[in-house]
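Only a single protein chain was left out; the remaining protein chains are all shown in position.
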Amino acid sequence: MKRIGVFVCHCGINIAMTVDVKRVAEEAMNMPGVAYAQDYIYMCSEPGQALVREKIKEEELDAVIIAACSPNLHESTFRAAAEEAGLNPWQCEIANIREQCSWVHTNREKATSKAIRIVDTLVQKTILNESLEPIPVSITKKALVIGGGIAGIQAALDIADSGYKIILVEKESSIGGHMAQLSETFPTLDCSQCILTPKMVAAGKHPNIELMTYSEIEEVSGYVGNFNVKIKRKASFVDWSKCNGCGLCMEKCPAKVPSLFDRELATHGAIYVPFPQAVPNKPVIDKDNCIYFKSGKCRLCEKVCEIGAINFEQEDLIVEEEIGAIIVATGFETLPVPNLVEYGAGDVPDVIDGLAFERLLSASGPTVGEVRRPSDGMVPKEIVFVQCAGSRDPERYRPYCSKICCMYTTKHALLYKHRVHDGQPYIFYIDIRTGGKGYEEFYHNAELDEGIIYLRGKVAKIFRDGDKTVVWGTDTLTGRNIEIAADLVVLATAMIPKDSTAELVKKLRIQTGPNGFLSEAHPKLRPVESINSGFYIAGAAQGPKDIPETVAQASAAACKVISLFSRDHLEQDPAIAWVDEDLCGNCRICISVCPYDAREFDEEKGIVIVNEALCEGCGSCVAACACGATQQRNLSDSQIRSMVTASLGGE
Amino acid sequence: MFEPKIVCFLCKWCTSAGADLAGTSRLKYRPNGVNIKFMCSSRVDPEHILWAFHEGADGVLIGGCHPGDCHYEDGNYKTQARVSLLNRLLDDLGIDTRRLRLDWISAAEGSKFANVMNEFTEELRSLGPIKLAAREMAK
Amino acid sequence: MSENMGLAPPKSPPIRLTREVVNSGFKQRVNELSGQHMDACYQCGNCSSGCPLAQEMDILPNGIIRLVQLGQRDEVINSETLWICASCFQCTVRCPKGIDIQAVMDALRQMALDEGVDHFGPDQIDPEQAALVPQPGLVGVYRKLST
Partner (left out) sequence: MAKIAYYPGCALNERSSHLDRSARDATVRLGFELDELDTWTCCGAVPPVSKERVMNLIAPSRILKNVRDSGRDILITICDFCYNTLKRTNFSIKTDDITRKRVNAFLADDTPEREYLEKDDTLWEDYAGEVRVIHLMEYLRDELGYEKITENLKRPLKGLKIAPYYGCVMLRPQNEIQLDDPENPSIIEDFITALDAQPVKYPYRTECCGSYLSVSSPDASTRLCYRILTSARNSGADAIVVSCPLCFYNLDSRQKAITEAYSDFKPLPIFYFTQLLSVALGVEYGRQGFEKHYVDVTPVLDKIDISTGKGDE
């Protein structure tokens, strides 16, 4: 029989507080096959790993079990350590006695007994574990970046500069994302467009980057290194290869469509580019609002386009691409104002959100940078900013802090003061959070020099009264209620994931958290990877964050992709299905259940075999196999049976 | 008090990750189950479930990804079909079908995992131990 | 510490916090009676912002909850606020943390009334009004403001 070593981690007190680790080690010694058992305070530390290596040699162990945290965290650490000491990595198993035991139970006696059974379950598995070799698979060294905001642009540029090919897919007709809408950025007050546009142009021109704007992901199949991606290029009804961007069509278009880029504070034609600095600077026809598509008459754009770039017959096009790694950078949107019923439910015209205010401040915005309110164009003299509009509100809206509002609201008030010297800004806040380099100083100066009144309290109600917008708040510091008849109210609405994220993650089969943001593989140590290999995440799609953090995460994700592409080949988990040729009855049920076409009939042998390159190891065919011919490596039926018995504390 | 024994077959991608999240969120639940991790819930053979009852389990939980979220396209649908077939057999064996529970628990649903464990433990308590004859037949 | 009995009390004495004060059981009692969790409050003040009767109160609703968090039983129980609150539930429906502030007010009123002092009695009612006001007004005021 195998000689198995069991190492029980205290994880400081994380495990040892609720689980009697010494007893777990003692009990392990009595388990069949266990030749050595010991507890140690931090198994993942270097001395801990050294202990494992040393004991493997000293005790001539054939396999080891580390009873510690979730295998997601340290399985690879300990497998590497085991390999260093001469073991096959598949002879190392992790028993999760932290996340699934010590952290979730309080009764020490019961938690200890459960930990012992968990270890025994893994001992039973390990007794029958085979030594395996990873299956090599090739890599397509071309990356896909989904989302053309600052995160996607940065990631694409970084990967492209290292020499690999990139496809950058963007849903809108231009890259740039929300950053293109901003006026100036905190805490340095750089003009957002001035720092973004050069990057947009660079991405548009880079020989390694293929821009696919006005495009969406249709389908993704395959696995890390070898994805097959179908991308839908939406019909723009303009032949971009012909269009020279003269803009005459947009000038002549008689339709008036609210501009989403300008937060509906301005309109554009049905043929439009979202903003003048667009990359690529080519127009699209908005089919839903085009007079010709609606009524069958017009085609004015076609008449004025001398080079004949307008094409009303254009259709959506599906392109297929082979891709090795995917970065998801789909960004955010903000909680719609109509959702906030007590703040006027979107019916009060002079209640706008922060992005709309950015457009009012922007020199290229609908008011050319003058602050004018939507209802009548008046320059507001009393202006109220409301923070946490939908954030930190687990009961009715979003439970989390949107992180950037404290800073941008202060920036808004400050920029407002720079434009309207005799105006008075008020900011309602719950807490001011200025974690970030130079942020507290920015807030300090605004408080000191700009005459902004900060009011510590959440606004309960906003309503229109004549041409005023009345705000009911409180100042918890004086313990008095506040009423302000404002000219304009700006809501710092909660940052939420883009509404298309939910549909996209289904296609990609990656995970999101409870608030719909993308989940990272580990909150601290693997913040730019998805749990599913080959997928990386960047920017506000993962959670609220500001521009510097977004750019840092995008570069980090790019770096992960570059590191992946620097390898000759990838290794696939060999714990896949195999067939006992003597037992196969050739019923072929396995072929029908396999999602990957990995089960195929071998004419020579007259049985159904496993295509190792295609098998992903789900085990569905193993469960379906009626004669027990198909088994899964290191998870055979006999292993499972003895694991079940051990988990119940039986013999 | 009767402490039921539960075997939990969890898929790696969703439910086991959900159980990990319950841990990192420090949620508390009844310690009656021990988890056995599979790549996919569709690896669970009905024979494993019967074996668990035979070996003394009072309940079996199978945790998989929500419909449409399966990492292997449609493994969870196969599991569902297999479980509903097995339920008929359990009836014949005299094992209450409430003792076999199939739940979709995603990686984000740590609290759902904790709730399911608590609810299931309570339900099994109210059902009491399985009769010995039924256990023998499960073999 | 000696008490200067001859002096008028200070207008705004410091709240002296000790483990005994903070853990006096007052907050726990309010939690039990109201079924709410006082420590869920993060003092955003939304309850006060929208309270139609805030201007009649000596301590705003969020201040009451803060004082409960700090174990200041006497100040809370003696606050006029308890008898000014009209139980209109505006604070309850708007609380971002899901605290039923109305239930908290009811719990505090009950604790105050348990000391045996009524805050409204038949002799205080205007007889002209007594003849006209619909019964829910009369029953309501007695139930909320007296034992």
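Letters A, B and C mark the chains as written, and numbering starts fresh at 1 in each.
The rule we apply is simple: a contact is a pair of C-beta atoms (placed from the backbone, for glycine too) under 8 Å apart; a residue touches a chain by one contact, two chains touch by 3 or more.
This one's a predicted model, so the numbers in the text were calculated from it and none came from an experiment.
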**Request:** Write out, one label after another, the shown chains that touch the chain missing from the document.
**Result:** A, C
**Message:** For the chain left out of this view, which of A:R372, A:R464 or A:K507 touches it?
**Reply:** A:R464
**Prompt:** Tell me, which residues in subunit A touch the chain that this view leaves out?
**Reply:** 341-342, 345, 461, 463-465, 470
**Prompt:** For subunit C, which residues touch the unseen chain?
**Reply:** 32-35, 52-53, 55-56, 83-84, 86-90, 92-93, 100, 102-103, 106-107, 109-110, 119-120, 124-126, 129, 132-141, 143-145
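Operating definition for what follows: only the chains that are shown with their structure count from here on.
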**Message:** Measuring centre to centre with CA averages, how many angstrom lie between subunit A and subunit C?
**Reply:** 46
**Asked** Measuring from the mean C-alpha position of subunit B to the mean C-alpha position of subunit C, what distance in angstrom results?
**Response** 49
**Complete:** Shared-interface residues of subunit A (touching two or more other chains) are none
**Fill in**
Residue numbers in subunit C touching two or more further chains are none
**Request:** Flag every residue of subunit A that touches subunit B in the complex, lowest number first.
**Result:** 70, 72, 96, 98-101, 103-107, 110-111, 113-114, 117-118, 121, 506, 509, 511-514, 519, 523, 531-532, 575, 593, 595-596, 616-620, 622-624, 632, 635, 637, 640-641, 643-645, 647-650
**Asked** Mind pulling up the subunit A residues that touch subunit C in the complex?
**Response** 342, 388, 392-397, 430, 456-461, 472-476, 479-482
**Prompt:** Can you list the subunit B residues touching subunit A in their complex?
**Reply:** 5, 7, 13, 17, 19-20, 22-24, 26-29, 31, 34-36, 38-40, 42-45, 47-48, 51-52, 55-57, 68-75, 78, 82, 106-109, 114
